[in-house]
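The other protein chains are all here in position, but one chain of the complex has been omitted.
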Amino acid sequence: MKKARGIGSLLAATMLALSMVVSGAANVAAASSGTGEAKGKVFNYGTMAYGVAMGNVGVNPHEGYSGWSTIRYGVGETLFKFNAAMELEPWLAKGYERIDPYTIRIDLRDDVFFSNGEKMTGESVKACLEHLLAAHNRAPKDLQIKSITAHGQSVTITSEAKVPALLNYLSDPYGAIINMKAGISEDKNVVGTGPYVATQISDTEISLVANGQYWNGTPKIDRINIKSITDGDTLTMALQSGEIDAAQGLPYASLQLFRSDDRYKINSASTSRVYQACMNYKSEVIQDDAVRKAIAMGIDKEGFTSVLLQGNGSPTVGPFPANFKFGGDAVKGEPYDIEGAKQVLETAGWVDSDGDGIREKGGHKLTIDWLTYTSRQELPLLAESVQATLKLAGMDVKVNATDNSKDFLKAGKWDVYASAFVAAPTGDPQYYFTTHVVASSDYNRGGYYNDMVEKLVESLGNEFDPAKRGELAVKISQQILDDHAYAYASHLKMSLVMKEGVTGFVAHPSDYYEITANLDKNE
Amino acid sequence: MQSVAGDAVDALYDNISGGVSEEIKAERRAELGLDKPFLVQYANWLKGLVQGDMGISYLSGKAVFPTFMSKLPATLLLMVSSISLTVTVSIPLGVLAAVRQNRILDYVVRGLTFAGNSLPGFFTSLLLIYFFSLKLRLLPVMGGTISLKSIILPTLTLAIAMSSKYIRQVRVTVLEELQKDYVTGARARGVRESVIMYANVLKTAMLTIITLLALSIGSLLGGTAIIETIFMWDGVGKLAVDSILMRDYPMIQAYVIWMALIYVAVNLVTDLLYHFLDPRIRRAHSA
Partner (left out) sequence: MKAGFRISKSIRFRILLSLAGVLLVVSALSPLLAPYDPYVQDLSQALQPPSGMHWLGTDRYGRDMLSRVMVGGRTTLYTALSLVAVISVFGTLVGIVSGYKGGRIDTFLMRVSDIFLAFPGMVFAIAVAGVLGGGLINAVMALAFISWPKYARLARGQVLSIKSLSYFSAARLSGSGTVKIIFRHILPNITGIILVTATLDIGTMIMELAALSFLGLGATPPTPEWGSMMSNGRSMLQTSPWVILAPGCAIFISVVIFNLLGDTVRDVLDPKNNQ
């Protein structure tokens, strides 16, 4: 081996490196502890849902999906909000009057102030919405606003086309009302009307302080730190160790841990994110009605939600969850019935003649390519579950859970495509149907076409009465189910897990509202 | 360096809701230049690179270089701390195991190194968090805010894996050295054992460590990616993992280029140190 001289200098270098680390770390520690030791109640919140990968960094609602952060973390509010049944209620608005199919007047509350002390008026709302239309990528297409006029505490919106869901769209997080005079800061901060004010914003953390002039109650927590925690185990253990007071997005396996521990409590809500299987009408085997029906009958929704998702999902019949008037039991579908599925296949001529457990017809084996992706943890679970249950019915399901599902979709190399989709982000059914079931839909990957569905969806676009819209939605959903064009497995249940002493922290079906003035914490 | 596996625009919108019209996705792709053929994209990227512009992130829309630079110090800090810990632990333990060869201490140390070498890093870190943060409540789980306390666990995880290699190597080196004639000679002359150890054998051990450092800096750089993800350490490793998951190619490219630069730089420094420390190489060069 090689001999060395100058070992002293090397040791010195090591010592230097060591001392640099220690002093460096100490400096940073000093800097961070300086901000951490403020007086009052501090609430630390760990969430999987904030960060660059979610497209919602910052609290500027006029950019991408950052409006979700504006609303979720109590910085801004929209004109209307959703209740637990996903119906609209006034929030910053007092009410509205529809003057004609193209014109609507929204009356604003008189007692709302921005966090910089300025009053919210018709003019300030107009300025905000006009900036939204100019700056945002989705809003102009959703809202189709031609012009906005302001009179005192009201704004009048004129549309370019009939937009029955205009108020729903305005309640999308991008509709958070911000003070355009204060503008948007370099670090994507804004001045809103909410109970909390963002003081510091980074890719991984938002610091909030109470808004002393909040119009609707007094915020009970003095400081809130929103921390992006993208690893499920880290999130779990951070909550267990007490570093955070509440967590969003815990892995299912960990929820069980907190459920059985009375130092924590869980608040859940069923969202409209639906796990669905789209049938590919371009595939020969799927064109067989019996095969589609058998697949629909072969999904063990109960087993999937109760065992694999450990209760963190609700089985569903149609695309909308039970808290919607037009969701839940409003539609009828195939129940889980393996014997029935066998019968259906048998009658259609699918018989297992070579005794390998897989049915054949005309020399072809009953093999289904089940395409799905892995970024939603539930989808591979669903695929594996369906693979096992359909095998019992004599169907060979080949699961392809891949990151490049888009390429397989394009290549048409699939029979069933399972995906997750937020069916009604703004509580309105039209969105799902226009994106999924008509010939021109972006997400109608399987090429489903039904004349009646086309007509019904068209009439939905001209119907303003919410009750009638609901009836139409039920009709359309039922037709999709009768055609077995889509099979729906379950809806995602989102859960907030918090320490026992946390109050006023409630999961909402829309997934929009998290931190409100009601949030409190008792040690 | 683009793949067939979907693109960042798909990844982002899938992550959020999957409910965005193809029209909006197409607009975003056009903005980012993702609608152009692969070779054109690559040429544009190369052109930018030559001019010192690493492009913008497909996800955040921010320039890649400043984002990367803002997160680099945290990673370097973690690397320096784990290397320092490794060196401080490996030399004494390696030497001790060699001196006590085939005695209990030797077996214990070697057993531990085998254990440390045979567990995946993510598992070690989970165990460490479990015991130190949950059971003993001594240290925080997350490194979100960099502090003296939050750096301990990630450093420990990295150092355990590295020390396991280093200790074994130091032990073998010292054993070899102790067989050398000059040691026998020194012993025969009655030079004290401790003097032999400090003055001769340790120097060699140092050289071994340097060789190893240069070799293992690569796996350390890769290792930080995993450890940073687990401990929410806001460095370039976590950035790289997030970028891979979201197919943010400009960011991945920046990461790979910079890590390669750092790696080459470290190797260069090692060579210089060698030259400085090893008289034979020095003489060979001056001759």
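Chains here go by letter, A and B, matching the order in which they are written, and residues are numbered from 1 within each.
Keep this in mind: contacts are C-beta pairs under 8 Å (C-beta built on N, C-alpha and C of every residue); 3 or more make two chains touch, one makes a residue touch a chain.
These numbers come from a predicted model, not from an experiment.
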Quiz item: Any idea which of A:E384, A:D442 or A:D482 touches the chain not displayed?
Solution: A:E384
Quiz item: Among A:T402, A:S441, A:Q478 or A:T503, which residue is in contact with the omitted chain in the full complex?
Solution: A:T402
Practice problem: Tell me which residue among B:G121, B:P140, B:P154 or B:P250 touches the hidden chain in the full complex. | Solution: B:G121
Quiz item: Which residue, A:S159, A:Q256 or A:T503, contacts the hidden chain when the whole complex is considered?
Solution: A:Q256
Quiz item: If the missing chain were put back, which residues of chain A would it touch?
Solution: 232-233, 236, 251-254, 256-257, 300, 303, 307-308, 374, 380, 384-385, 387-388, 399, 401-404
Quiz item: Given the full complex, what residues of chain B touch the hidden partner chain?
Solution: 1-5, 114-115, 117-123, 126, 130, 172, 175-176, 179, 217-223, 225-226, 229, 240-241, 244-245, 249, 252, 255-256, 259-260, 262-264
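Going forward, only the chains that are shown with their structure count from here on.
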Quiz item: Centre to centre, by mean C-alpha position, how many angstrom separate chain A and chain B?
Solution: 36
Practice problem: Could you pull out which chain A residues touch chain B in their complex? | Solution: 1-7, 10, 14, 17-18, 20-22, 24-26, 28-29, 32-33, 36, 51-57, 65, 137-138, 141, 203-205, 227-231, 233-234, 237-238, 240-243, 273, 373, 375, 403-407, 419-422, 425, 431, 435, 442-443
Self-check item: Residues on chain B engaged by chain A in the complex (per definition of touch)
Solution: 3-6, 10-24, 27-28, 57, 59-60, 77, 80-81, 83-84, 87-88, 126, 129-130, 133-134, 137, 140-142, 144-149, 151, 173, 176-177, 200, 202-204, 206-208, 229-232, 234, 242, 245-246, 273-274, 276-281
